[in-house]
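To start, the structure itself, in C-alpha cells.
The complex appears here minus one protein chain, its other protein chains still in place.
On to chain A.
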Amino acid sequence: MIEQVIFYILTAIAIGSAAFVVTSQHLVRSVFMFFVTLFAVAGLYVFALADFVALTQIVIYVGGVLVLLLFAFLLSSKNSLDAISEIPSGLLSANRLPAVFIALAFFALLYYVFNSVNFESLNWIQQAKAQNNIISVSDNTVRNIGVNLMSKYLLPLELVSILLMMALIGAAHIARKEPKTP
C-alpha cells in the first residue's frame, strides 16, 4: 500500500515538473526543474526494479548533463532571456494550438495502443513467467548486469566507449577558437 502511494507521488512529481520544464518561459527555472524531473524518473526506475540504471541516471544525468546545460546557459544566453519574454504566453494561444493538438493526439494514440494490447499474453512474457525469469524485489541485479556486460554485451560496450571518445574529441575540436585568417 505504502509503495503505491510513493509510486503515485513520484509519478505526479515527474509529470508535473516535466510540464513545468516544457511550458516555463524562464530558462533558468526550467533547467532547475529538470533536476526534479530526472530525480523523480530515477525513483520510477527503482520501482521498475532497476536500481543500477537509477544510480547511473543520477550520476550521469544529474551530475554530468545538467551541469553541462548550466555551463552552456551561463556562457551563451545572458541576453536571450529578454527575447524569450516576448513570446506570447498561455498554453492555448494561437501559435501553441497545433503543438498542443499534436502532443495530445500522440498521447491518445499511445494510450489506445497500451490499453488494447494485453501484455500478459505476449509470447516471451509468458515464457519468462513459465521459466521463473522475472526479477523479484530481493534480487541483486548489479552483479548480473556486470557479468552480462563483460560477456554477452562486450561488443556494444566497446563500441559505445569508442563512440564516447570520438564524441569528446569532436566536441573539443568544434569548441576550439577559430583561427583569425579566413
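Everything below uses one rule, namely that a residue touches a chain if its C-beta (ideal position, glycine included) is under 8 Å from a C-beta of that chain, and two chains touch if they have at least 3 such contacts; residues count from 1.
We take it that contacts and distances are computed from a predicted model.
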* If you look up the hidden chain in UniProt, what protein name do you find among "ATP-binding protein", "PucR C-terminal helix-turn-helix domain-containing protein", "NADH-quinone oxidoreductase subunit K" or "YeeE/YedE thiosulfate transporter family protein"? -> "NADH-quinone oxidoreductase subunit K"
* Asked: In terms of residues, what is the contact footprint of the unshown chain on chain A?
  -> 3-4, 7, 11, 14-15, 18-19, 21-22, 27, 30-31, 34, 37-38, 41, 44-45, 47-50, 52-53, 56-57, 60-61, 64-65, 68-69, 71-73, 75-77, 80, 83-84, 87, 95-96, 98-100, 102-104, 106-107, 110-111, 114-115, 119, 124-125, 128-129, 133-135, 139, 141, 144-145, 148-149, 152-153, 156, 160, 163-164, 167-168, 170-171, 174-175
